[in-house]
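Before I ask anything, here is the structure I am working with.
Of the protein chains in this complex, all but one are displayed in their positions.
Moving on to chain A:
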Amino acid sequence: MSTTPNLDLREGYTEKFGFHDTEQSVFKSRRGLDREIVAQISEMKGEPAWMRDYRLKALELFEKKPMPTWGPDLSTIDFQNIFYYVKPTSEEARSWDDVPADMKRTFDKLGIPEAEQKFLSGVGAQYDSEVVYHKIQEKLEQLGVLFLSCDHGLKEHEALFKEYFGTVIPSADNKFAALNSAVWSGGSFIYVPKGVHVDVPLQAYFRINTKDMGQFERTLIIVDEGAFVHYVEGCLPPGEQVSLGDRWVNIESVRPGDTVMDSDGNEAQVASARVRPFKGELVRLVPVSSANAFQVTPEHPVLGVRRRGLTTRRTARGTWLREIDNDALCRTRPEFIPASQLERGDFMVFPVSKITRPNERFTREVMRLLGYYLAEGSAYVHKKLHVPVVAFSFNEKERETIDEVKALILGITGKRAMEIHSPARHGTEVRVYSQDLLDLCVEHCSRHAAEKRLSKTVMELPAPLQNELLETYLKGDGSVYRKRKHTMVRAATASQALAWQLQELFARQGHYATITVRKGGKDTILGRTITRRDQYILYFSPDREKSQVRQGDGCFLVPIKRVERTPYEGPVFNFELESQPNAYVARGFAVHNCTAPTYSSDSLHSAVVEIIVKRGARCRYTTIQNWSNNVYNLVTKRAVAYRNATMEWVDGNLGSKITQKYPSVYMMEPGAHGEILSIAFAGHGQHQDAGGKVIHCAPNTTSKIISKSISKDGGRAGYRGLVKVQKGAVDSRSTVNCDALILDEKSRSDTYPYMEIEEDRVSIGHEATVSKIGDEQLFYLQSRGIPKEEAAAMIVSGFIEPIVKELPMEYAVEMNRLIQLQMEGSVG
């Protein structure tokens, strides 16, 4: 065994894998809220006195203001059970040059200033409460675009910051705006100078949260005259598979509440799932085991160890790189490295599943028989005899094995198995008629060769029992041979799912098996054309001392063979876990989550977004959120638009326990235009109170609100909106369309359209509809062969089509996909 780097991924996640270096001054405010905490937050941030006073005054307002009672019930929020602030690092980055060396290494791990990140124009990395680093692509910087954390914005551009901060949403606006004003942390500060068009969306990502942590980010966007910006939030592309512990699923099918395997090999609950459109280069990391290759966005953090600095003086062997100093590797803690920073030879962490659940039913004998079944067995109901059959095929020479299988069958089922000989093929089939055994085999190993996979129960059994299964499996589908001086073990299967499961099982035995794919396709044998399936071939050497793959405690370190970059345009996916480490396993390797706060108990998200759109400028703010269903999502979003300026909110709310969000646009000068497109989808236990507000403060201003709300499984979704035309705002035009779709009898929809019109010469249109998915609609679609669930999803997609068609293609595709996910299992 090679020297083992002492890695316990379970211990002290934050210290090891957070972006900290040796000197840590982590500050976490105690639970609850009072003047002392607020003052402490301000002090920790090193804020000027005016901001401290502003916060304290806001706290007073928060305490004075009653809880709003006009909307959903918020009485269950426990303000004293929340952590309001966690400071991640001792100092915040200023500009790149100011960053101290150890800090710089941390940021280097984040990899933001790499010149190769051509597409990524702006990046905000939020760690707990604070954005630890923001970096703008040089080109944008030259244009004078500022894109920083809000904290940093205050420090670096105090005059500009102070001029606008709190002007659109004063802290006295509402209780939650007051709360945010008192404890705000993180968020983005954006300034787009006159005439500058930022033609790629600015994005914020990485938010890692502490349990019971409130999220109070603050965003301030100033779009100067004639400028344009599109701000979005947001990470793996569709098709990547993540581990649920016992099996692998496509990332896009992961939903809140699902259980996945985290980067320590433990189970973790998914708190929220996210998607965003992406255009640019994806990084494909090909490890020594090429079938474990996976793709991520360049900034996506992957748990790994850099080879650089660990190499010995010994020259490279063959085609591979210079040898690694094992002691050095041993001392190095794995860290999250952006995919784009990883190089050939760097190590990725392959965690070994730690999930163990003993089960008395699975004796050594059962496991051995299942192993044989996995390799050589088939289970079916005999067509003519109508009896359940479990059969095992062997070569007639495998007498010992045949006898063992017969003995196992007798022991397990009490039935005597028969032998069927086919001399022409030198085959012997061991066959037994047993419903119990058929059920056992099908349930825990599945049925057909290409679909064979092990059940969750088997994958979670103690490792020594699993070894019994592996042993008999290898007798069938495996081979053991000598290569040079080493013993090599090889196994082949047509089932991709099984290949990855076997890799995990071998890993639990202490062997890292590589997987390669032998592509199937048409082939000609003896003049006949046959179609071969893809074959997944696993190899490992049980006795090899030196290997490219190093074993750690609870993980393997697997070197990267190749890094490829491919252009990609389309949606990318990511999700958040309920517990730390907030990282999961993609194709066997630990990758970090990106974006979006996560909450483990009922939690509070109370952000404030202020936007100033100056003359002739345009701003679009897009969010498609899928919060965990225990989050109070109470967000105040408001924009002011000046002469001929346009502000557009595109707001999709799919998750959360309660959402109250009414993005608003104040049209301050003639020609201003405000637009709000809102989709709210409320499922079981959810209340979506969404909508928008448009305030016409000047003549010749125009606005449009389109709201679509959907409720199912007892959910409650509604539209709450205000159209206000102030005195003097003549010739203003506004149209409001709010449609509700109710999917079942248990669900509810509300419409609260408020109008305050103080001028006569205006044009106001309001249309509202409430409809139900009718049995007749479902029957009609079903009568054309479309399954009920898909039919219902189709009706819902049709319902939101008027908004979706306004979205860019990739959002539209994604929105429909999210709707389909929400609709799964929703119709009985």
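Methods note: a residue touches a chain if its C-beta (ideal position, glycine included) is under 8 Å from a C-beta of that chain, and two chains touch if they have at least 3 such contacts; residues count from 1.
One rule holds in what follows: contacts and distances are computed from a predicted model.
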> For the chain omitted from this view, which of "Fe-S cluster assembly ATPase SufC", "ABC transporter ATP-binding protein", "Cation:proton antiporter regulatory subunit" or "Sulfate transport system permease protein CysT" is its UniProt protein name?
Replying inline: "Fe-S cluster assembly ATPase SufC"
> Of the listed residues A:416, A:727 or A:784, which contacts the missing chain in the full complex?
Replying inline: A:784
> What is the set of chain A residues that contact the non-displayed chain in the whole complex?
Replying inline: 250, 253, 451, 774-777, 779-788, 790-791, 794-795, 797-802, 824
